[in-house]
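What follows is a structure written as structure tokens; I'll ask about it next.
The full complex has more chains than appear here; those shown keep their coordinates.
Chain IDs A and B follow the sequence of writing; residue 1 opens each chain.
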Amino acid sequence: MSPTSDAIRVAVVGATGYAGAELVRYLARHPRVRLVAVTSEQSAGKPLFEVLPSVRDKIDLRLEPFDPAAVAKQCDVAFTALPQGKSAEGVAALLAAGCRVVDIGADFRFRDPAEHARVYGPHSVPELLRDAVYGLTEYARAALPTARLVANPGCYPTAALLAILPLVERDLIEADGIVVDAKSGVTGAGRTVSAEYLFAEVDDNLRAYKIGQHRHAPEIEQQLRPFFGPDHAVTFVPHLLPIRRGILSTVYVRPRAHVDAGAIEAAYRARYAGERFIVLTGSRPPEIRDVTGTNDCAIGWVLDPKSRTVVIVSVIDNLGKGAAGQAIQNLNVMAGFSETDGLDHLAVVP
Amino acid sequence: MSPTSDAIRVAVVGATGYAGAELVRYLARHPRVRLVAVTSEQSAGKPLFEVLPSVRDKIDLRLEPFDPAAVAKQCDVAFTALPQGKSAEGVAALLAAGCRVVDIGADFRFRDPAEHARVYGPHSVPELLRDAVYGLTEYARAALPTARLVANPGCYPTAALLAILPLVERDLIEADGIVVDAKSGVTGAGRTVSAEYLFAEVDDNLRAYKIGQHRHAPEIEQQLRPFFGPDHAVTFVPHLLPIRRGILSTVYVRPRAHVDAGAIEAAYRARYAGERFIVLTGSRPPEIRDVTGTNDCAIGWVLDPKSRTVVIVSVIDNLGKGAAGQAIQNLNVMAGFSETDGLDHLAVVP
């Protein structure tokens, strides 16, 4: 497929990480985008197909080291997909040079520099935090068309917030006792070369990690704060699954008195009516492979009458709606494209 | 290894299911047991090694159809590892013929015939339910030495109850809001030949199932009832992992006011002091492979101060402490053997 003649020009900064490679996969098929630059520090100078064999004969680009001025000269929009702490200064330079940016990393997700500092350490360009739009697309549409900088949400927050927010917006649940039990495939950690991610350590295993300490918990809390106040806390426990892609979040919330199953259902149906990337499965919980390779988030729920708990199950592909997919969805809204442009893939099953 | 001359004689009824095969694996190395009979309806007549290749040259037994009288004549104790609903009458016949029984199936786990009927349907020998000892070994030692019939607990209840009971016994947690988010490998479903357990459906996937409807929830509630009363409910959500063996339960409980981390720790340390199959890992949560191939249950916990929630992680091998291992541990207590006899394997890692 060739992009249309009025296509915008984009770059992927950090194209050889897992999220960066997924951006390339999606962008290669986007009808209104021309991919003009890909960067990588480690593989600079190599043709892209040496790192991503399946682009051979399809994308004729060479990996470059990341030079913000050079990227800004060639591109209208840059996607930055760099490890935490590595984006901030490059993004500032890209913006200064007139390039719009969707940052897939974690550097611009907090509005408050003090909170960023508590979670990640001091920010090198804290003044930019106020300008960044938190790009949970379904909740950010008003701000995106004029945004210069979009902070793509974390993968865990995306799955959790899409599940919780419809109930919170309608004041259907208690602030206390929200539990997010999240399970993620290994690409959630990026291409980290560390013993804990070796096949022999991950296969046929499961482990919880960073209980009460994961950096995505305050990111979730930031988005719930308008409803629940500054001291509100969720219980967030991530687990590492022996799979490559996908997050399944099982969320436990307590309905307010008199809230019944109909009110829960109505909240989801109303909030997500017309949404192209939200699939509501009702009382049949979705499974990870329903969304593998796509930008979909599928959500199901059950009100357990005996324990008076709502169990919500949401699934995303952490590289799709949790990273590259949502970044392109954000681009589409920013640029005024159809929101499904480049994102109308079916799940790869099995 | 040859068993001692005063070894007791045992049978495995249903030796070709996954739990039955694991019983054979453990019993083959038990110093005070002689395995004298193995049964299978489907493979009756075949030598055991045709179904379990690695017993070749090690166990010279032929699979027989299950005839309670014949088994009782040869054995002191029978392990019954049959699908739900298939054990009851055979167990009654074994008992009548003087054989002690450890039932790994689900037929004798409820004390109340009405509850059994609600969960599994009418019981064919309901009068036996009162005689069965619920064999969560660490909580059943007083009753086991004289037990004629032991109901081995379900795999999910084993992992959940070992995690919860120390806190409940000391009245440290609220009755409300107990959430058990459990993840299990596929052998938890036995050797069920069904499309949902095909490799292509399970691999690189995760799904929640039977939310609020799993039969192990009332089994957990039965054991908590002495503390929390007849109407108490837990929220229990099982998930199917793409692994063969192992359960990891993440349990969320709310500490009573004034309960602190020290009180939690003290409860676990005191309750499980001297226990050979309980491994306490403190604030480092255990992972499934710590216990694969063993009878261990490993437990870690964290009190999340912000959300005032205790997160407990417990892991077992569902075929070990969740089935065959605990059955042999129960046998050891019943027969007066050392509790670790035949169970001193190290985990198979990686």
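The criterion applied here is as follows: a contact is a pair of C-beta atoms (placed from the backbone, for glycine too) under 8 Å apart; a residue touches a chain by one contact, two chains touch by 3 or more.
Being a predicted model, the structure only gives us computed values, none of them experimental.
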All chains are the same sequence, and 2 are placed; what is the full number of copies? 4
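Simple rule for what comes next: only the chains that are shown with their structure count from here on.
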Return the distance between the CA-based centres of subunit A and subunit B, expressed in whole Å. 40
Complex contact set, residues of subunit B against subunit A: 177-179, 181, 183, 185, 200-201, 203-209, 211-212, 233-235, 237, 239, 241-246, 248, 250, 252, 254, 285-289, 292, 302, 304-307, 309, 311, 313, 350
